[in-house]
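Okay, structure first, notes after.
Omission of a single protein chain aside, the complex is shown with its protein chains in their original locations.
Chain IDs A, B and C follow the sequence of writing; residue 1 opens each chain.
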Amino acid sequence: MITAPPSGPVPFDDALARGLLADMLRVRRLEEKAAELYGAGKIRGFLHLYIGEEAVAAGAMRALSAEDNVVATYREHGHALLRGMAMRSIMAEMFGKVEGCSRGHGGSMHLFDARIRLFGGNAIVGGGLPLAVGLALAERMQDSPRVTACFFGEGAIAEGAFHEAMNLAGLWRLPVLFCCENNLYAMGTALSRSEAQTDLCLKAASYGVSTLRADGQDVVAVHQTTRAALERLRNEGVPVFVEYQTYRYRAHSMFDPELYRDKSEVEAWKSRGPLHTYSARLKAEGRLSEAEFLALDSQVGDEVEDAVAYAESGTWESFDDLMRAVHTASPAA
Amino acid sequence: MITAPPSGPVPFDDALARGLLADMLRVRRLEEKAAELYGAGKIRGFLHLYIGEEAVAAGAMRALSAEDNVVATYREHGHALLRGMAMRSIMAEMFGKVEGCSRGHGGSMHLFDARIRLFGGNAIVGGGLPLAVGLALAERMQDSPRVTACFFGEGAIAEGAFHEAMNLAGLWRLPVLFCCENNLYAMGTALSRSEAQTDLCLKAASYGVSTLRADGQDVVAVHQTTRAALERLRNEGVPVFVEYQTYRYRAHSMFDPELYRDKSEVEAWKSRGPLHTYSARLKAEGRLSEAEFLALDSQVGDEVEDAVAYAESGTWESFDDLMRAVHTASPAA
Amino acid sequence: MKRSYREALRGALRAALAGDPRVFMMGEDIGRYGGTYAVTKGLLDEFGAERIRDTPLSELGFVGAGIGAALGGMRPIVEIMTVNFSLLALDQIVNTAALYHHMSGGQFSVPLVIRVATGAGRQVAAQHSHSFENWYAHIPGIKVLAPATVEDARGMLAAALADPDPVVMFEHVQLYNLEDECPDLVEVDIVSAKVRRPGSQLSLITYGGSLPKTLVAAERLATLGIDAEVIDLRVLRPLDAPTVLASVRKCRRAVVIDECWRSGSLAAEIVALIVENAFYDLDAPPARVCSEEVPIPYAKHLEDAVLPQPEKIVDAALSLFGEPPP
Partner (left out) sequence: MKRSYREALRGALRAALAGDPRVFMMGEDIGRYGGTYAVTKGLLDEFGAERIRDTPLSELGFVGAGIGAALGGMRPIVEIMTVNFSLLALDQIVNTAALYHHMSGGQFSVPLVIRVATGAGRQVAAQHSHSFENWYAHIPGIKVLAPATVEDARGMLAAALADPDPVVMFEHVQLYNLEDECPDLVEVDIVSAKVRRPGSQLSLITYGGSLPKTLVAAERLATLGIDAEVIDLRVLRPLDAPTVLASVRKCRRAVVIDECWRSGSLAAEIVALIVENAFYDLDAPPARVCSEEVPIPYAKHLEDAVLPQPEKIVDAALSLFGEPPP
């Protein structure tokens, strides 16, 4: 699957073309800082970095509309940020502060935001899939045009939850966009050691859903494929499964000794890095200068620093408020 | 799927040809009696009749060797009987007597017999599938040539357990014969209302297992297909999934008002009944006279009466013995 | 009007469906089959297949879909055929539904109602007869109901649907045929335990399928000169401690009756609650009548022997009126 790095002209207008770059860069810098802060003990628990996979969230989120629903996993900083959550809110959550999107109850794995219809941040592998099916069902029953995009790793495919959710979505022809981030590993388990059938689109097709595949290191391909998928979903009225072929450059979490893969494999994939290949393309086309890139990067750097300062100066939830958050205070309307 | 009734010469020697007839008849008469005894209150709880599906267990069991493992569901009187359990033992179990195979603890849904390697009798839909995978793994790790045959209904295919078990078997290339008894309904739910993809062999193929399909109303086809499946399993070293297309003539259980299907559909399937079409074939070939059939039937009738008498005169488990059966008395060797 | 527990449940479902377009049902064989216990019979014809939604055999999947639908603005009622099968869905119930409000820092709520048939007594053996009420009652973030009367069968659903958080409702299979007077419209709360029989000398505390047995036991005790009060917990989480404690403080003796296995039963929690709060009011240690610690057997005499029965309740009660040991 490691082919030549993506190249060629970027078929998007400037706003989109640059937006995608900025998106990826924001995720990258946010997470680099998070890793540093983990080392410093400011962030704790599990921290799963998306570094190397940024093109997927960037390309996919810009294909969705603001009204759509998004369900993500524990590796969701990128999804949250690009869906529209403030970096401050994410950082404060990782610090465990009240100013965090989930008041510090959830941490890195549980980013939620009702305003932007981000339904987690789920740390049970496969756990978000049935939930996405239910969201899509609710939209359909309410005659809403919303699509529900559900992100999950290829590891989740072995879980019964995947099977049951795919079947329900296919059977009921629900508007779910199944976004499989195939980074080839589930923790230390390579795809070939977890699936009898490693052609994931073939697997997915056995549920009567439509399937597409994209080079997940190429933000252009991701964006175009996701648009095509949404088009299909709306036209054919079936759920669509998209496999994004990507790679995680960092360890699974901060505890992973990475015994299960060769440094050379990682290096080969890094040569296809979504950020540098994409900025190189823009530069080759004369649409981005080095100075512009540096300016963007420094702007992103400022955003990150601001988020850290915000998180640092945040407050701690009181125990009483925590206890009150177990049940909803007022009755549902 | 309702085509012409099976017909044509029976390509088996007399012992096998007559054996298959006797097998089906024994199951049929046993269950007709069980239904009667249910009405009389002698048998209670859930009672799931196999009437109409006898060709599947009959044809399949005779393809297996005595050493192989069998895992079945709650609709397993036929499997138990044809695997070699004494009719007395089955009947006594349904009466709830100590003389029953499971001492009256299990009843109709939980027929077990260690001697013939019958591992239940499982009343959780799909529950037997992972267990069959484990049995096959154990055989493989012990260099045993045993195959594990796992019977389950098409309804089980929607369960996550099916997915996880199929994947494990395919991934580890385990000697499991997946015997799917597709009788078109799971209780009142038609296959088309439970699966997005109703071609079950196509579904199964997405796990890297080999697949075959048989007319489950034709004991000849069932037997031949099962033999072919076992051959493949041994030669290719992969699990094999066989779909037996069959039909249940009776209600799902004794509580089912059968609101979900037309009488005419049932009648059409009855015209393809495994017993009468098969005996007609033997008669057409001059290999079975009406007198012989009646003699066989009366012999089976005697066996059933004997089983009932045995069960009737059986004894009740004591409470103390029941309590002792929660844990194994002596340590495992 | 006299009606059965089953009819009362059906009436409640019908009213909910008719009254709120967001309400719909999902579950195995609730539609065309008419419901395993016939509770939902007729609802498919009345409300259509979109709202009376037969599901494939996918307990984890459709319970999870119920959570999603609740988040998406609907008011799903999910039916799990038998409590044993709910084990397949526990991940979604416990790891998602119960945690969602908390994990999201209070942003989201999951107004999902899950109905589960529970309990033994129909000779359907070990994989169809258990009682896991205390497992559910252990989980913060959900509410757990156990309607034991026709009135509660009629009234609790509306209250459960009005609740913004996940509610699990246990319907004991032995109650479906129970008949009683019950008006067309019933309003009940889902916060309080109820005194089902007032008394002064002994508190019998129970819920669900054990309530009728406990009431029988109370009558027998009356003939033996013991005036027992019967408390129906109704709501298993959160527990209505004040009602339980008021009864125990008054009666000074208590027996807790619970079809769960004894070890780790809900009855244990009730006993702990009592001694922690009313220790000095007790004239004898609280006793428990639970199921014997064995999977539920098929044979009737064995099944009867492992379940709580009126005689066992009477015996446990009488034992509290002997002389305390020295």
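Convention: contacts are C-beta pairs under 8 Å (C-beta built on N, C-alpha and C of every residue); 3 or more make two chains touch, one makes a residue touch a chain.
Just so you know, these numbers come straight off a predicted model, no measurement behind them.
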Looking at C:Ala15, C:Ala284 or C:Leu318, which residue reaches the missing chain?
-> C:Ala284
Residue, one of B:Ala35, B:Ala86, B:Leu137 or B:Ala251, that touches the chain absent here | B:Leu137
Among the options C:Ala15, C:Ala38, C:Leu87 or C:Val195, the absent chain makes contact with C:Leu87
State which residues belonging to chain B touch the missing partner chain.
-> 69, 100-106, 110, 112-114, 119-122, 124, 127, 129-139, 141-142, 148, 160-161, 163-165, 167-168, 171, 325-332
Per the touch rule stated above, chain C touches the missing chain via residues 60, 84-85, 87-88, 90-91, 94-95, 98-99, 102-103, 125-127, 134-135, 137-141, 237-239, 260-261, 263-269, 271-272, 275-276, 279-280, 282, 284-288, 293-295, 297, 324-325
What is the set of chain A residues that contact the non-displayed chain in the whole complex?
-> 44-46, 96-97, 104-107, 109-110, 122-127, 155-156, 158-160, 186-189, 193-195, 255-257, 259-260, 316-317, 319, 322-323, 325-326
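Here is the rule we use: only the chains that are shown with their structure count from here on.
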Greatest number of touching C-beta pairs links chains A-C
Measuring from the mean C-alpha position of chain A to the mean C-alpha position of chain C, what distance in angstrom results?
-> 41
In angstrom, rounded to a whole number, how far apart do the mean CA points of chain B and chain C lie?
-> 36
Going through chain B residue by residue, note those that touch at least 2 other chains and give them in order.
-> 158-160, 193-195
Chain C residues touching 2+ other chains are 55-56, 58, 60-61
